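For this view, one protein chain was removed and the others were kept in their places.
Moving on, here comes chain A:
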């Protein structure tokens, strides 16, 4: 039997005080409009957010988990890439 599942959408919500949209889960919906609507019902019912993004899961390109060693491990011993050796002026926010 053919099963017609609705596509999966990843949901990103910006909280009241947040600057960025954070991934909070996923929903099934037939199209973008309904995806937003159900994301509202599933993920913002306890005042979690003031803005929602949805993106169809197929459209996200992810790195290969098997490629983790070559992608991420080389950064381990490069402590000089962290800006911890500078004094940041107080006026610089959100760093």
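Basically, a residue touches a chain if its C-beta (ideal position, glycine included) is under 8 Å from a C-beta of that chain, and two chains touch if they have at least 3 such contacts; residues count from 1.
Keep this in mind: contacts and distances are computed from a predicted model.
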item: Listed names "Phenylacetate-CoA oxygenase subunit PaaC", "Sigma-70 family RNA polymerase sigma factor", "Gluconate 2-dehydrogenase subunit 3 family protein" or "ABC transporter permease", with the criterion being the UniProt name of the chain not displayed; value: "Phenylacetate-CoA oxygenase subunit PaaC"
item: Where the unshown chain meets chain A, residue by residue; value: 6, 27-30, 33-34, 37-38, 41-42, 45
